[in-house]
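The other protein chains are all here in position, but one chain of the complex has been omitted.
As written, the chains take the letters A and B, and residue 1 is the first residue of each chain.
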Amino acid sequence: MIAYILRRLLLWVPSVILVMLGVYALAFYGAGDPIKLIFLRAPGDVAYDPVKIEAIREQAGLNEPFLVQFGNYLLNLVQGNFGNSLFSGRSVWAMISAAAPVSLLLGLMAMIVTALVAIPLGMIAGMNQNSRLDYTILGTAVTLWAIPAYVAGPLLMVMLLAILPKGAMPYGWGGLFSVKIILPLIVLSFQPIALIIRQTRAAVIDVMTEDFVRTARAKGVPEYVVALRHILRPVLTPVVTQLGLIMITIVNGAIFVELVFGLPGLGRLTVQALINSDYPVILAVTLIGSFLVMASNLLVDILYPLLDPRATDPKASRV
Amino acid sequence: MTAGPIITPTDDQPSSLWRDAWRRLRRNRLAVAGLVILTVLVLVAAFGPWLTPYDFLSQNLDARNLPPSLAHPFGTDDLGRDVLSRVIYGARTAFLVAVLVTAVALLIGVVLGAIAGFYGGAFDKGLMWVTDMTMSVPQLLLVVVINASLKQPITLWMEARYLETLNPIYRNSAIIDFVLVFGSMALISWPPYARLVRAQVLSIRNRPYVTAARALGLTNRIILTRYVLPNAAGPLIVAVSAGLGTAMVLESAFSFLGIGVNPPTPSWGNMISDGLRVWTNYPHLLLAPAAVLAVVTVAFNFLGDGLNDALNPKGQK
Partner (left out) sequence: MSALLEIRGLTIDIDRDTGPARVVDGIDLAVEEGESLGIVGESGCGKSLTMLSLVGLLPNRIRASGGSARFAGQDLLSLPQEALRKLRGSQIGFIFQDPMTSLNPVMRVGEQIAEALIHQSGMAKPAAMERAAELLELVGIPSPRDRLMAYPHELGMRQRVMIAIGLAGSPRLLIADEPTTALDVTIQAQIVDLVRDLKDRFGMSVVWITHDLALIAGLADRIAVLYAGTVVEDAPVEVIFDRPSHPYTRGLLASLPTLTDRPMTRLPSIGGTPPEPGRRPPGCPFAPRCTLATGACDAAVPKLAAVPGSDPRHRVACFVTAGEGGQA
């Protein structure tokens, strides 16, 4: 088992570095000259002194070859140094560590909500395939999936306007246990819930046709035992493998949810950086987002053999 | 124990894959509803200029932020512009972007996927790595990076062209927006098509009838157009339907974030983002574009699901 995890990890690290290289290359060749950008932003008429610029470039290591710069960037990254914002001059690491807790807590809560809501609903839909209940759950899931967070959020707010006085609208961050988190959490969970409902339902329908489910019923165990022990367990395997996809959905959704509800998280940081063309920040946030997704994929790889004992057995063919 | 000629009774009416698919699709009420809504959308987008009661740009400062009425079914915005007209123009923007992006992505995907499938080797490995990478980076962030990367060079190039030719078209920032939006969206949208076509090529390339045809001197191009694409048509149609919906949502997402289509060109995304600033006082400014976008994306999803069930009856995801 430990050997298996180590093997996975060994395969994982290079792919993370490659993704970073790809993203860094985009920034390196696309973003233009960061030093010129600094000068363009400087207040007043700053003399455009080529000699001075050249000196700064030399000092910042910007004349080094691409791979050397990437290596330096990685080395700094490992030490928690993401460089400085082109816009405010603040350390990118400081900006991120201020914003990250909001996003991470929100995302984690959204995952928990998703698991608690979507898996039971998907089970119910799948076990009652083609019933009215199934169509209702599935239709709701398709609708939740289709409506982006920046549409769902505002629509919910307009609906709330009918009940709540204007001043009482939830806006901003009040910590994990404040009432204000409810609406953003619901909106952020919509798409992952839809995704998992559909995955669970499809997996249940698949598993229900398996012979071993018939065996379980033939033993005469109660239907809830059939559902929880024989159907849920094999259903979890394909559902858990969607963790990376859920992470993508949550990272994408968080950008909008934070913007709509005024939460000071990584999403809002990204949008501000984008408006300001603040490349070091964009780069850092993108790397963090990709890292989260790839870490989820690694976690899935590690969890997989625990869920399906056949996975580590080289002799066993998966049925 | 069974032997002898097996004659299975056939239906009186000849049935084909497409006829069956169409029959299954028609039975799916949600899919039909989606199809109707999208047809209306296409017609509205196509005939928008003749349908809109007002010009989407004409301001009427005496009629600002009016609630919905007979004269203005969706009300007016903070500059007194008719919201219905702007929503209709927004449909044009959304549809134009969705179709162009999907077409470009499809073209890139089919070509790269076919090359990878036919020639394999390093190109195939590289392509698979790129698609893997693209799919493991959150789309929106990737678009943000590409967008930010492309903005600088394109703007500089346009400026240079303008100085060279003095053609005002190179000064039009709307064109830069469109190129940027298309470019970055197309650049992240092609991998699913490429994978699909590659998988089809791999599965079909070694079928005995293709090997036989190859022995007769069949070229890759003919294998691609006569065998691979017809076989891939079903899954590709499903992917394109999903892709159109995704592209439309992405366009509005960009515009919402302020990096897509910029005002005054109407896009549902920037209308939502504008509406969000004043929604407690004028909820209709938010509600109109948000509701329309919601209905359209739901329609795309119902149609896409219906197509998937109709074209891949046994295929479960």
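Convention: a contact is a pair of C-beta atoms (placed from the backbone, for glycine too) under 8 Å apart; a residue touches a chain by one contact, two chains touch by 3 or more.
Source: prediction; values computed, not measured.
Asker: Please identify which residue in A:7, A:90 or A:310 touches the non-displayed chain.
Answerer: Considering all chains, including the one not shown, the answer is A:310.
Asker: Which residue from A:129, A:143, A:241 or A:272 sits in contact with the chain not drawn here?
Answerer: Candidates A:129, A:143, A:241 or A:272; residue touching the omitted chain: A:129.
Asker: I'm checking contacts with the chain that's been left out. Which of A:7, A:90 or A:233 qualifies?
Answerer: A:233
Asker: For subunit A, enumerate the residues touching the unshown chain of the complex.
Answerer: 129, 209-212, 214-223, 225, 229-230, 233-234, 237, 307-310, 313, 315-316, 319
In this text, only the chains that are shown with their structure count from here on.
Asker: Which residues of subunit A touch subunit B in the complex?
Answerer: Answer in residue numbers: 15, 18-19, 22-23, 26-27, 29-32, 139, 142-143, 145-148, 150-152, 154-155, 157-158, 161, 166, 169, 202, 205-206, 244, 247-248, 251-252, 255-256, 259-260, 270-271, 274-275, 277, 279, 282-283, 285-286, 289-290, 293-294, 297.
Asker: Which residues of subunit B touch subunit A in the complex?
Answerer: So the residues of subunit B touching subunit A come out as 30, 129-130, 132-133, 136-142, 144-153, 156, 245, 249, 252-253, 256-259, 269, 272-273, 275-276, 279-280, 283, 286-287, 290-291, 293-294, 297-298, 300-302, 305, 316-317.
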